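All protein chains but one are shown in place.
Chain nomenclature is as follows: A and B, assigned in order of appearance, with residue numbering initiated at 1 for each chain independently.
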Amino acid sequence: MTTLATSEDMARVDDAFSPLRFLWTVIRRDILLAARRRGDWLTAQFFFVMVVSMFPLGIGPEPDVLRMVGPGVVWVAALLASLLSLPRLFAEDYRDGSLEQMLLSPEPTVLVTLGKSLAHWCIYGIPLLVITPILGVQFALPGEAIAVLVLSLLIGTPILSLLGSVGAALTLGLRGGGVLLTLLILPLYVPALIFGAGAVDAALSGVGYSAHLSLLAAFLVLTLMVAPWVAAAALKVSIE
Amino acid sequence: MSISWFKYSSPATFYGLAGTLAPWFAWSAGILAVIGLYIGFFVAPTDFQQGEAYRVIFIHVPAAWMSMFIYLVMAFWSAVGLAWNTRLSFMMARALAPTGAIFAFLSLWTGALWGKPMWGAWWVWDARLTSALILFFLYVGIMALWSAIDDRRRGDKAGALLILVGAINVPIIYFSVKWWNTLHQGASITPSGTSMDQIMLWGMLIMAIAAWLYTIAAALIRVRSIILESERQTEWVANILEHK
Partner (left out) sequence: MDWASWDEFWAMGGYGLYVWGSYGVFMLAILIEIILLRRGQKETLKRLKRLKTWETQ
């Protein structure tokens, strides 16, 4: 796999904007790499669709029942689809040595973890938002509920990527990696799940959902402030 | 648990100290437990509303308290270990985890067995039980991470990071579940809603202290094995191995 072609960027320490440039380099690189390996990305999206579609087959086609479970099912499927792709977040770069290169850069490691989390969200999170309305229809959700569902996932999927980066960093190179990552991260996702799916439930009952979304946004802000640093610390622990 | 600092922060010294202290804690725990159980079964009267089934609280509440308290202590030692790079701090966290996990499981089990006669269901998704379940998952996750990492230093620090992240998350989870619960108007009957007889409270407190003493004893014993493993290349461990 090609290593970072922009070592010139990394060497430019005096530049006041170099942290931002570095961050952008990290994000751009991950997106480019994912674009060349469309297979992985497509698999994750189809996984999302299939998991969601399994539920009506298991629960029964009653629209009222489906409407009730729909938000939760879509949210949980989003969690699982996210978890599916997380083990690769650092592992591939670690394997070919580019991760160590990035960490050797004078720029703080937190930019690497933040950049990769954001890239992960762009690649794996945003497409979910596009697919979700279709799935919403599968579950007989009315228009407003679907809109709230997409909005809740818009705020929630970055949380999944950010928390996921912590799990990926902690389990880097370990046997049983993916399953272990899931075990560690799922409990941490619970507030996002509760607020996110809860917002849609509120919309369905005609109750206000702004509180849910505000709390979800607050959780996103908290995660944004904590996760990249913890992931950076975890990366250093896993690699040394 | 942290009376003398730097002298005992050496694993070698602490090994001896732990060995001396453990029996004291174990015996105190046993004696207090007997007293607590005696109060629980032979002094505390029948509850007006709940009949005899309430007697489960003498182990349910201490187990729940301990599962949370142990986690906090683990978080404390993890923070200390990460800040000052003291090996023994990480070892204490490892020593405490299994006991914490057992108490977390027991709080769930006894909670279910108390819930069934009280409000007719083995499980309700109220804030406390749900948070207790997540806490149990956190314990399992931490122990799974430790067992997946062969390198001791990496395991120490990775575990410490996970414990601290969990520590931040647990209050958030509790709040979110509580909030979720009030919205859904689920079976939110909390057992401690009833006002408590003084004697019942005493019984619970004594059992809680007994559980705490037991935890310290178990952790001290467990940490000795952990110290031996970790320091096995040293001379003092070699001496011990020769004489046993």
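Definition applied: a contact is a pair of C-beta atoms (placed from the backbone, for glycine too) under 8 Å apart; a residue touches a chain by one contact, two chains touch by 3 or more.
Keep in mind that what you see is a predicted model, and the values were worked out from it rather than measured.
Of the chains displayed, those contacted by the omitted chain across the entire assembly are B. Of the candidate positions B:I35, B:I168, B:L201 or B:L228, contact with the unshown chain belongs to B:L228. Residue B:L241 is the one among B:I31, B:A83, B:A121 or B:L241 that touches the chain missing from this view. Mapped onto subunit B, the interface with the missing chain covers residues 41-46, 51-53, 55-56, 59-60, 63, 98-99, 102, 105-106, 109-110, 113-114, 116-117, 214, 218, 221-222, 224-225, 228-229, 232, 237-238, 241, 244.
Throughout what follows, only the chains that are shown with their structure count from here on.
Between subunit A and subunit B the centroid-to-centroid distance comes to 32 Å (mean Cα coordinates, whole Å). Partner subunit B is touched in their complex by these residues of subunit A: 166, 170-171, 174-176, 180, 183-184, 186-188, 190-191, 194-195, 198, 202, 215, 219, 222, 226, 230, 233-234, 237-238, 240.
Listing the residues of subunit B that touch subunit A in their complex gives 134, 137-138, 140-141, 144-145, 148-149, 154, 157-158, 161-162, 164-166, 168-169, 172-173, 175-177, 179-180, 183.
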